[in-house]
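Have a look at this one before I ask anything.
The complex appears here without one of its protein chains, the remainder shown in place.
Up next is chain A:
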Amino acid sequence: MTTATLNPAVAGDAEARLGLRANVRHIGALARRNLLQIKKDPESMFDALLMPIIFTLLFTFVFGGAMFGKGNQQEYVNYLIPGLMAMMGMNIAMAVGTGVNEDFKKGVMDRFRSMPISRSSVLIGKIVVEIGRMMVAVAILLTMGFILGFEVKTSVPELLAAIGLALVFGAALMWIFILLGLSLNSPQAVQGMAMLVLMPLQFGSSIFAPTSSMPGWLEGFTKYNPLSNLADAARLLTQGDMPSNLVQHSLGTSVLWTLLWAFAITAVTAPLAIRKFRSKT
């Protein structure tokens, strides 16, 4: 063939692995695809937009008084908002599972997998966009929180650290949901299974209420529930100090546990998900 070879990736060995730059470009193109999908189907953003509003209102006004005493709403808002930060990550991450599952029902995945791109870039492109959706959800959550009187008693860098921690943990959770999305047959099954994982973790945690009133076995469970660890870390990062009956660990321990969980979840589920993705027919 006489035409000049302009593709640097192919110039040498056709079997050569892709360079980092090519991978980043592919992830960019695939992330753009996911963004365009959201643009075409704005309803798919409802979870990120509405959930933070509904949950802050619901919990503050329905449970706030009961838990912290009438008139102590302010105190509950300061307790709840960091907890909900942990929850947002989990709920948004869930959507990635159904998305991956739906993709496989269509021919477009065959096209991606028969193209000279790294197969994980399809998944990473999705994760990038989901992290963006999480940021939107957290921004709305904080806006709602500030309207209801949420205070950051520390400083901006610490607030950002709390947000960052929530995003890191949310990204780790996504691998679980991607694995579910690749393993189960229908988007409905993925949704159902995700709820099954989500509900006990969510309510068996310190997200909504302090754990000191729970029975001993449950309190023990919440202590090592990563959502509690993340909620506590976000509380201590934004509130500085908390009464010892409201948090279960010190700041350092909470952050450490959260990161350990995020690392462990990714280390176990990401390779499984990528392998499943590669071998899926």
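As a working rule, contacts are C-beta pairs under 8 Å (C-beta built on N, C-alpha and C of every residue); 3 or more make two chains touch, one makes a residue touch a chain; residues count from 1.
Operating definition for what follows: contacts and distances are computed from a predicted model.
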The complex's invisible chain, by UniProt name, from "ABC-type xenobiotic transporter", "Xanthine dehydrogenase D subunit", "ANTAR domain-containing protein" or "Phosphate-binding protein": "ABC-type xenobiotic transporter"
Residue, one of A:Val108, A:Ile147, A:Leu160 or A:Leu196, that touches the chain absent here: A:Val108
Absent-chain interface as seen on chain A, which is shown: 1, 3-11, 14-17, 22, 25-26, 28-30, 32-33, 36-37, 40-41, 106-108, 110-117, 185, 279-281
